[in-house]
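For this depiction, one protein chain was excluded, whereas all remaining protein chains were kept in their positions.
As written, the chains take the letters A, B and C, and residue 1 is the first residue of each chain.
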Amino acid sequence: MGITRRNLLRGTAAGIAVAGTGFSTQLLAGQKTVKIGLNIPMTGDYAPWGLPGLYGCNIVANNINAAGGVEIGGETYMIEPVGYDHGYDTEKAITGYNTLRHDDAAMIMMLGGSTVGSIIGRAQRNKMLVSTLLPSDITPDTSNLVAPSESHPLYNCTGVDWLADNFPDAKSAVIVTTNDIEYGQQSAAVYQAAFEARGIEVLDTNFHGFDVTDFAPIVQGLLASKPDIFCMATDVYTTPLIEALYNQGYEGKIISCTLDLYDEVIAKTSKEFVEGIIFQFPDFDDPALQSDDILFPDPSGFWDTFQKDYPGQWSAVAWEYPANLVTWVSAAQAAGSIEPMDVLAAMKANPNPPHVFGTGKWWGKDLYGLDNCVVGRWPVVTMQNGRARIVEFRDVGAWLDKNLDILKRKMQDLGLRTV
Amino acid sequence: MALLEVKNVTKQFGGLTALNDVSFSVEKGEIRGLIGPNGAGKSTMFKNIAGFYTPTKGEVIYDGQNIAGAHPCKVSGMGLVRTFQETTLFDEMSVFENALVGCHMTARSNLFSAIFGSDRQRQKIAAEKTMDVLEFMGLADRKDQLASELPLGSQRALAMAISLNADPKVLLMDEPFAGMNPEETNHMMDLTRKLQDKGITIVLVEHDMKAVMGLCGYLTVLCFGSLLAEGTPEEIRNNEKVIQAYLGGGS
Amino acid sequence: MSIKNLIICIVILAGLVALPHFLAYNFQDLLIFLAVNVLVVVSYRLVTLTGEWSLIHVVMMGVGAYASAMLSKMAGFPFWISMPIAGLTAATIAALLCFPLFRMTQFYFLIGSFAAGEAIRLVWIYFIDPFGGSSGINNLPPPELGDIDFYEPIPYFYMTLIIVTISLFILYRIEKSRVGLTLNAVHWKAPLAESVGVDTWKYRSLALIVGSFFVGIAGALKVHYLGVVTPHQFGIGVMVFVLIWVIVGGYASFVGPIIGVVVLTVFDQGLRASGIVDPAVQPAVYGAVLIASILFMPEGLEGIGKRFFSKSSGENA
Partner (left out) sequence: MELFLQSIVNSLIQGGFFALWAVGLVLIFGVMGVVNFAHGELVMVGAYTVWLLHAQNDVPFLIAIPVAIIIAMMIGLVMERFLFRPNRTDPLAGLICSIGVLFILQVIAHEVGGTGPAKQVAPPFNQIVEIGESLRIPMQRLFSLGVAIASLGVLWFFLTKTKLGWALRAVALDREASALQGININRISMIAIGVGAAMAGLAGALMAPLQNITPHMGHNVIITAFIVTIVGGVGSLSGAVAAAFIYAAFHTFVTAYFNGTVATICGLLIMVVVLIIKPTGIMGVKVSE
């Protein structure tokens, strides 16, 4: 079976080990420690968007500490990621925020959505720095909230652009996604805008609930209009959706936001069927990431350690939270302080902020009301011979400069907030 | 004019006719017996009067008003109160609370007075009245016991007390003597007469012929859903049709 | 209320006023949620007094929460006005729901109330305008009163404590009044109650409406502290916890549900703080406690307390 690496016992053991602090590096007496809080879901349905991030942060922090820590303002600090499980519950998110803040966390990293909504007013008053993975959480009143790594779902435009350049015959598309605002609808709006910008007609957009068990009716309904492109703006249901496409004998192009679990998709369909699927999230052992303009420390070493320590847990957030951590470290070094507002000021002062896939720029004022998210290059990934491989990097910022009006219109059509 | 008048009442269930064009009337102050062999339609008639069934045809006139099909709580609010065949009490409430529920119509309070206690005087009167009723039924010394802990005889008395506290003008009693030994039956008969002395009109649906004959001034006999005969106990006892019906139906 | 009970209440209140000053900051939040949950379970008990177990109570809390959130966010109403309107909105929706719901009893009512609640929740999710869809409504303003900073947990707790205490007092008065007596009568023998003129439909509705009013207030109290209202806050999972609190505490008396919510919340936090049990395993502990309480203490914690006290007082006598 292709999924033997999902070793049952080790997976469970890892799940229990994290119940403590997740911090295993021995501290030497007299050393200073800076705590980075992760107020994230570690249990429940949203756990896959939280827990792997804590694992990733542990790896990055261990590497930094093993190398002697970081020097900030003349002091040497060890980094300690501290997790609090809020289970995607707004009440627990507040308790988690207060717990981490009183535990002297220098920054609090969160997933986004309503859990950020419940704490951000307090963070503004407490002068606490908070990071989110969802730029759409940013509003004109949330100056302490930054999205320095993940630019969900703005990067979707790069995949569509690449598709349009390389497959000019594909002229129509259907989109399927979940009916929630934070993930599904935001993502669908970007896809709709990206398709329109390239003259590809969107024949149908299907928003479905989280209660779907059988995707055959949805997929068959969408395929009835004979689209050239099948677009998945969702990430929970990619496996059953692609399986349904396979069962239908679909032969057109497939583009998706993520395809983290492509091993499973191959097991359910075939290597040939998934060949050429376009998405946005690379494996970190990708040769294209092992270059100097990639500002994530040792991507392939990170990938190897993660696969060894947390088999079967890899997802996009596994590197996104650590990327925020890395951004914090460089900003703190620039500020010479670990005070949240000093670090924030240093972050914002950098006109070319570091971004995972190269330097980017602060952006967001024209869409969310504040330039608090970083957009830069983003990889276009396709399935090649059973592995995810980067085919090209494209500039999200440039696309936004050109097509912001279309995006705004599409968002407003779906009832989403824009400035 | 009669206090309670049943006019041409017919009740059908699907194709089955349970009551067929029955009419009779009850005068104020009397104890009327409603009897008949099994399946005669006594219970159905009882439920039609008390508002649990709506007659398919016909009228039930009470105090000059047609109450056919009116909701039970409306009917009882007008002073036509029923009792239940088997012992039916608020099991987990005390004897006093049980009886206290009875005077709902005169003592009920709204949310405002419940919260601010503005009807304290009325509640005090209700409590006093309830104690009087319990005294009357011989239950005063058991007032703090749970209803479910009473012996059967006292439970029946409590059921009467609840109905009595509702100030009935007409009391519809559904087989009050069922399952009682002779001594309890005698006690219950005395109580029923005392109710009549208070000016309450009583309609009895009963199986126990001895009690009916001893209590009622006038009897109405149903058979196969139709009115068979009416008359004093003496007349009924000698009525050929009634004797036939009981012998035929009782076999 | 007897003098003894009055003294107990005053002592407890005094303790509650002092309590947050002895707690760590993050436990002060929990105290607010606990106070709100006390109002939720006690108002739920009023609904169950008539013997009908509803699964819509938490959704009614959401109705109040959404009403208050929308009024303060979109129309700029101050909290002090939007909060009572929240209660009234929940009561109004409950009144409308009485027509379909009270055509059913028992199992059918349980399922019917569940379906109606899910339908309301779906409305919040699918009508992004004005309910904000799955992400709800953000950045709700806290109450304003002079210089008091209601972003801080202690002032907010005191405000919650005052409102919850007044609400509990009213609910207590209702239960101990003739209305409460009649609700109980409807529970134990609805036909007998009808036979003495009680309109059982009206009383069942009254319980649901009044219960919804207070839980609507609880909803407003909760979301103005959270700063955000979402449909997920009022899902069936939360309702299950309300059931657990009420049943483990004991629903036969006024204080039972309060004991349940307090003991289980302390237990929950103790479990979490102790680190013995992985957070992922905690629901199983809850499940086991629930089953054990049904099997071994049918009257709930309150019943155990009562038995213990009556026993000891009996020995003293």
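In the analysis below, a residue touches a chain if its C-beta (ideal position, glycine included) is under 8 Å from a C-beta of that chain, and two chains touch if they have at least 3 such contacts.
All values derive from a computational prediction rather than experimental measurement.
Peer 1: Quick check: which displayed chains does the absent chain contact?
Peer 2: Those shown chains that the absent chain touches are A, C.
Peer 1: Decide which residue listed in C:9, C:23, C:115 or C:271 touches the omitted chain of the complex.
Peer 2: C:115
Peer 1: Identify the residue among A:51, A:110 or A:255 that touches the chain left out of the display.
Peer 2: That would be A:51, which touches the missing chain.
Peer 1: Looking at A:68, A:168, A:209 or A:276, which residue reaches the missing chain?
Peer 2: Going through A:68, A:168, A:209 or A:276 one by one, A:209 is the residue touching the chain not shown.
Peer 1: Among C:159, C:193, C:220 or C:247, exactly one should touch the missing chain; which is it?
Peer 2: Within the whole complex, the residue contacting the unshown chain is C:247.
Peer 1: What residues on chain A make contact with the chain left out of this view?
Peer 2: These residues touch the chain not displayed: 1-3, 6, 8, 11-12, 14-15, 42-45, 47-48, 51-52, 179, 206-209, 211-214, 216-218, 220-221, 224, 236-237, 239-240, 247-249, 260-261, 264, 267-268, 312-313, 315.
Peer 1: I need the residue numbers on chain C that touch the omitted chain, in ascending order.
Peer 2: Contact residues on chain C toward the absent chain are 53, 100, 103-104, 107-108, 110-112, 114-116, 118-119, 122, 126, 240, 243-244, 247, 280-281, 283-284, 286-291, 294-295, 298.
What we mean here is this: only the chains that are shown with their structure count from here on.
Peer 1: Central chain, going by Cα centroids?
Peer 2: Central chain: C.
Peer 1: Averaging over Cα atoms per chain, report the distance between chain A and chain B in Å.
Peer 2: Spacing between the chain centres: roughly 75 Å.
Peer 1: With chain centres defined as C-alpha means, what is the inter-centre distance between chain B and chain C in Å?
Peer 2: 42
Peer 1: Chain A to chain C: how many Å between their CA centres?
Peer 2: 38
Peer 1: For chain C, which residues are in contact with chain B within the complex?
Peer 2: 170, 173-174, 177-182, 184-185, 188-189, 191-200, 206, 210
Peer 1: Over in the complex, which chain C residues touch chain A? Could you list them?
Peer 2: On the chain C side, the touching residues are 24-26, 29-30, 33, 125-126, 128-129, 132-136, 138-139, 151, 153, 222, 225-228, 230, 232-233, 275, 278-280.
Peer 1: For chain A, which residues count as touching chain C in their complex?
Peer 2: Answer in residue numbers: 15-16, 19-20, 42-43, 85, 87-91, 94-95, 98-99, 102, 113-114, 117-122, 125, 139, 141, 179-182, 185, 414-416.
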